[in-house]
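Note that this complex is displayed minus one protein chain, with the remaining chains in position.
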Amino acid sequence: MSKSSTVTSREQPVADVTSLSGALKVHGETLTIQTDHRIQVLDLTERVMSMVRRLRIREGIVHLFSMHTTCTVFINEFQTALLADIKRFLEHVVARDAEWMHNDPEYSDCDRMNADSHLRAMLLGHNLTLQVSGGEVVLGQWQRILMAELDGPRARSLRIQIFGIS
Amino acid sequence: MSKSSTVTSREQPVADVTSLSGALKVHGETLTIQTDHRIQVLDLTERVMSMVRRLRIREGIVHLFSMHTTCTVFINEFQTALLADIKRFLEHVVARDAEWMHNDPEYSDCDRMNADSHLRAMLLGHNLTLQVSGGEVVLGQWQRILMAELDGPRARSLRIQIFGIS
Partner (left out) sequence: MSKSSTVTSREQPVADVTSLSGALKVHGETLTIQTDHRIQVLDLTERVMSMVRRLRIREGIVHLFSMHTTCTVFINEFQTALLADIKRFLEHVVARDAEWMHNDPEYSDCDRMNADSHLRAMLLGHNLTLQVSGGEVVLGQWQRILMAELDGPRARSLRIQIFGIS
């Protein structure tokens, strides 16, 4: 197990000031991502960065959206130790075995017993909007684009939209 | 009380890949929403989906913004049992009766005694960005666009901006 965090490097640093006018280009794609555990954090950074480079949008926005209530996208550092801390924190802040109504057949027809997954997802959020500048995603040195599976394992759909001027 | 969650259905499924160029169209509207309880989760999905269909933006973004510090927008499942769990979780994670300075007349001129509402709102967030593709909002089967009133009852203003190519 590595003790280090993954470093993010753009080909060029982000310019201090950028300005561009032109026609809008919108491109959308659905990614399918297979998860292996009930709670799991995956690093999507390279996939998103390579898609943005391929589409040749110079200045704009990239929007990520998890198409599931119990799967989320967010920014943080990617390091094995910190991922274990994230899992432990989520399990602590929302107890899986509390008497949630969503898990009670008297009140709910959901058979996944996943109230904890819904509540944890509410804290992390389902959408993430990042800037594109100089043809690359704007990210700091330690920032990684992460997906948190909160009720896996499953195949998950993530929609990516890139939006801007080429 | 229904045990089931509301299902979201688009007229057409989201296409795997979409690409479009053209002039940008930006449309904004303010919705007023009356709430009935101190804490209440409302389902805005049909209102937002019908506004997007009416505006005939094919590919783009829809942005929702609550114009209040103690009212939030987020994605989750809409089911009576889960809504009760969300309320219970929020009341647990931020205690209403802790000795918050915002509720103390010695330090604060706010007479609503709503520190809990501010802190809960900070966890859920005030803005939500969703994709529009094929003329409809991109949402998974169980995903609903929700507004959480955290210091009602009140009339709340929500601003919606639709942004894209028609």
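Letters are used for the chains, namely A and B, taken in the order the chains are written, and counting of residues starts over at 1 for each.
The rule is short, and it goes like this: a residue touches a chain if its C-beta (ideal position, glycine included) is under 8 Å from a C-beta of that chain, and two chains touch if they have at least 3 such contacts.
None of the values given here were measured: they were computed from a predicted structure.
Only one residue from B:Thr6, B:Gln40, B:Thr80 or B:Ser108 touches the chain missing from this view: B:Ser108.
Although one chain is not drawn, the whole complex shows that of A:Ile33, A:Ala95, A:Met113 or A:Ile165 it is A:Ile165 that touches it. Taking the complete complex into account, B:Leu119 is the one of B:Val14, B:Leu83 or B:Leu119 that touches the chain left out.
Chain A meets the missing chain through residues 1, 3-5, 14-24, 59-61, 74-77, 79-82, 84-86, 88-89, 93, 123-125, 128-131, 133, 138-140, 142-143, 164-165. What chain B contributes to its contact with the hidden chain is residues 23-30, 61, 63, 65-69, 93-94, 100-102, 104, 107-110, 115, 118-119, 121-123, 125-127, 129, 157, 159, 161, 163.
Here is the rule we use: only the chains that are shown with their structure count from here on.
The best fit of Cα atoms from chain A onto chain B calls for a rotation angle of 120°, in steps of 5. With centres defined as mean CA coordinates, chain B is found 19 Å away from chain A.
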